[in-house]
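Got a structure for you, questions after.
Here the complex is missing one protein chain, while the rest keep their positions.
In order of appearance the chains are A and B, and numbering begins at 1 in each one.
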Amino acid sequence: MAFYVVQFLTGLASAASLFLVASGLSIIFGVTRIVNFAHGAFYMLGAYVAFTLTERFSGALGFWGGIVVAALAVAVIGVLVEMVLLRRIYHSPELFQLLATFGLTLMVEDLVVLIWGPDDLVGRRAPGFKGAIDFFGQNIPSYDLFLIALGPVVLGILWLLFQRTRWGILVRAATQDRDMVAALGVNQKWLFTSVFALGVFLAALGGALQIPRDAVNHAMDLRIIVEVFVVVVIGGLGSIIGAFVAAVLVSELNAFGILIFPKISIILVFLVMAVVLIVRPWGLFGKPEAPARRTPGLTVNPWRPLTTNERFAAIAALLVAAALPVLNNPYLLTVGSEIAIFVIFAASLHFLMSVGGLASFGHAAYFGLGSYGVALLATKAGLPMIVCLLLGPIVGLLGAAVFGFFAVQLSGVYFAMLTLAFAQIVWSIAFQWVSVTGGDNGILSVWPSSWVASPANFYWLSLGVAAFAVVILRIMVFSPFGFALRATRDSPLRSEAIGINSKRIQWTAFVIAGTVAGVAGALFAYLKGSVFPDNMGISLSVDALVMVLLGGVETVSGAVIGAIVYKALNIWLVSQTDLSKLVLGGFVVLIVVAFPKGIVGTLEALMHRRRKSSSSASPLLSSRIETAE
Amino acid sequence: MRGYFVGASLAIAVATMAGSAMTTQAMAQEIKIGEINSYSLLPAFTEPYRKGWQLAVEEINAAGGIGGKKLVVVSKDDGGKPADAQTAANELVSSEKVAMLTGTFLSNIGLAVSDFANQKKVFFLAAEPLTDAITWSKGNRYTFRLRPSNYMQAAMLVEEAAKLPAKRWATIAPNYEYGQSAVAVFKKLMSEKRPDIQWVDEQWPPQGKIDAGPVVQAVAAANPEAILNVTFGADLVKLVREGNTRGLFKDRKVVSFLTGEPEYLDPLKDETPEGWIVTGYPWYSIKTPEHDAFLKAYQAKYNDYPRLGSIVGYQTIKAAAAILAKANSTDPEKLIAAAEGISMPSPFGEITFRKIDHQSTLGAFTGKTALKDGKGIMVDSAYRKGSDYLPSDAEIEKLRPKD
Partner (left out) sequence: MSMVPTLLSVENLTKSYGGVHAMRGVTFDLRAGEILALIGPNGAGKSTCFNVLNGQIIPDSGRVRLLGEEITGKKPRVIWRMGVGRTFQITATFPTMTVRENVQVALVSHGGELFNLWSSTASHARDEAGRLLDLVGMGAYAERPCGELAYGDLKRLELAIALANQPKLLLMDEPTAGMAPRERVELMRLTARIAREQSIGVLFTEHDMDVVFEHADRILVLNRGSLIAEGSPEEVRGNTQVQAIYLGEGLVYDARHREGASA
């Protein structure tokens, strides 16, 4: 019995640090609607700074002072980030802030290694909380007890802050309706900044408090960020109580789960999240979201098919690309194939995200299913390549059909998180089911047949399929189905009122996107000759998001350019420097600030302006769009 | 140290660019080796590794290169992703025209590059990946491996572990292929020697994400007499800290993979648990002329002590150079012929690349962890030759696919 009590308390201690970080993320999201990917980076910075301070200043004051000062210092960094970076992009399309904070995260990962060195750092134990307390023969670390107490204390302080102060009331009001707060004459800028500072402070505090139990290292951010997202979503976005309950729930399920299924940790949070989102789509304590926010950045230029000239230009570009083999550089051709494959992948997500307004955070699942489909068909069933290429994507289709059915019942961030959960579930199956998938060692020797074995032939195949996929997707964009899909994105209310079954339309789009992603994955398996769980990992999903956002989420085919630029740059940087993350992150941040509409979106806006200024200017009442929903 | 890091990367970037510019003129006078590792993902392990191979390159060229030609290593980062490692391998082979590929740390990346080497018929000398598959079940004729494998490390530890009186054992291992196969091999070898052993609990925390408190508590609840640990890095730190605080290791024997390597032992500082039976690298207590020479050169160059990665990096390039010199060619077939059965000196004494499975006989040290001046060290250490801890040829024949 004592054991179960102690296990419960241990779970509570784990929950405390999770709660600190999650509450910060939840507060930031609630008010600013920013999905702050950099939250993990701030957590990590908190730990690093606290490590330095606590090593330098001895004694209890040095330690506890160091922890608090570290959190404050990182909060100041957060304020700078908010003022310099985020303020410029609040009005960018939804999720663009995700891209910016993702870029920051990349940079911070390299920066901490540059500043603090590559080694794992083990900080001091907390003065006064070094030992353990005996509980009927079981030991409970006293630091755990401290953390257990800290969770509710922080929760209480936050509650008082939000219920009893004018600032807190404004924050709550802003969580409900940002524009209303602006109308009240509140300085929205500083409200946002202060909220961001508080959120970052909590994250950094969570990180700093890990010093006595963890090793400070440059991978801490990714370790926590996904889990924290999950906790926030389970609890309900913007709900602090929800974050607390979800943190406790997840930690306790883990603490007791491992007693029965020792391998459950890897998947547990995602299973819980999937179940919660299916049963309670807005999280345990969340409120149903208001209809998706229409960002003012939303373009008012209706999409149109390419003009004849533009078509010729596209064909010319394709022909130039097809001439690449004349350079007789096999490496370049392999890189070209990889880029072409990522064009397919990005275009498939773009279809779902830009046309359907459904931002999937787990699109790699269908890419990975396609590649595993191919790998299994080729190695276990021994089917020829052409058959595998045709059948492999069907695995992606099936996965998308099953998961998409549940996912399209949700929208916005909840949709994103459910897709993430599904992707992680698929990933962990690939990772765990060693007898079939080979676990993380993957499936090897999936090499292409002789007719496409040469780099040039494989390049032409990839390029051909990519061009085909992009054209097909474009045709669909301008088909009645494409319009119906855009209708569900633009106005769920109106589309329902003109007889459109939104869910079924979106589900179909999900399946189409999943299948096309499967095609990309199938080709990828043959390009690399092997498949690994990485092929469906979070980082691949994030890459795809970045490509779409980089190209321009409000364009018809921006993802093509986004994929080419991002992938080419990525490959080149990884080849040239160990600091590829720093450079790439910096580039992403720069793009976000300089070209908030993405590369193609910016070009289109320029061209549109030129066209506009030549014809007679019409009254541009773009503010209408905000009220149009 | 930090300055060096920037310097090194800049130097490499510049060298790469300059290298490709000079290729045509310099080709005749130099031999290029391609090297891939997870520099950005695992800097704690790959930094000392890089220092090791850079030292080797310097020594080889100071001694006149390979057959009069200068040795050049072109190094690429794989970011910890198998797919990126293959892109890098492709670049090295297609664009840089390297004579062979070397490196890799993670098992899945080692396997990916190995499969690439087999497909493209390129010689590959795997440096660090531990998986048994790379030389056995998924072995191929183009791939050789330097570091003692999972099986060998397990066999070394089992020799000591079997002497313990403990009968009730629990295992803690990261939940991926490395952890799973380490536990599997250990259990198999252990059960052969000690049929009386009971396995009372197993914990599989996700790699890099251990929630150490509950894991420690769960293991303690099973009340084992001894524990096998396979976690490493940040997970190990957390496990040790929780275990120390909660008294998990008190009166219990612990056998632990790799924990004696400075990479993993040093971060533990004064929290190093005492008396764990580990494999590792006690650079401070190895008193052989070969190692002394290495140690002196390393410390002179870097003003830092070597980690195991330094040894692996150093010996990888030394072995590559020895193979190239013996083959007197960059033709993969000749390289294979030269490598099979080649013997060479190493800081750990003479090693041989076995013909039968392309595994080197580089060994490892086993010993016990201890605390000295607030730091973790290995005591009672002994070098165990790799050749003594490999299964019989007949068994390997069964494991390894025919070429």
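Just so it is clear, a residue touches a chain if its C-beta (ideal position, glycine included) is under 8 Å from a C-beta of that chain, and two chains touch if they have at least 3 such contacts.
What you see is a predicted model, and the numbers here were worked out from it, not measured in a lab.
Q: Can you pull out the displayed chains that the omitted chain is in contact with?
A: Those shown chains that the absent chain touches are A.
Q: Given that one chain is not shown, which residue among A:493, A:590 or A:606 touches it?
A: A:493
Q: Quick one: say which of A:484, A:525, A:547 or A:560 touches the chain that got left out.
A: Considering all chains, including the one not shown, the answer is A:484.
Q: For the chain that got dropped from the picture, name the residues of subunit A it touches.
A: 294, 298-303, 305, 475-476, 478-484, 486-487, 490-491, 493-501, 505, 508, 512, 554, 618-629
Going forward, only the chains that are shown with their structure count from here on.
Q: In whole angstrom, what separates the CA-based centres of subunit A and subunit B?
A: Chain centroid spacing, subunit A to subunit B, equals 33 Å.
Q: Taking the complex as given, what residues does subunit B use to touch subunit A?
A: 1-2, 5-6, 9, 12-13, 16-17, 39-41, 43-44, 46-47, 76-79, 81-84, 86-88, 90-91, 94-95, 107-108, 111-112, 114-116, 118-119, 131, 133, 138, 175-177, 180, 201-206, 208-209, 211-215, 217-218, 220-221, 233-234, 237-238, 241-242, 245-247, 266-269, 271
Q: Applying the document's contact rule, which stretches of subunit A touch subunit B when the two form their complex?
A: Subunit A reaches subunit B through residues 3, 6-7, 10-11, 13-14, 110, 113-115, 117-122, 130-132, 138-141, 143-144, 212-215, 217-220, 223, 227, 251, 254-255, 258-259, 262-263, 265-266, 329-332, 334-335, 338, 431-432, 434, 438-442, 444-445, 447, 455, 524, 528-530, 532, 534-535, 539, 571, 574-581.
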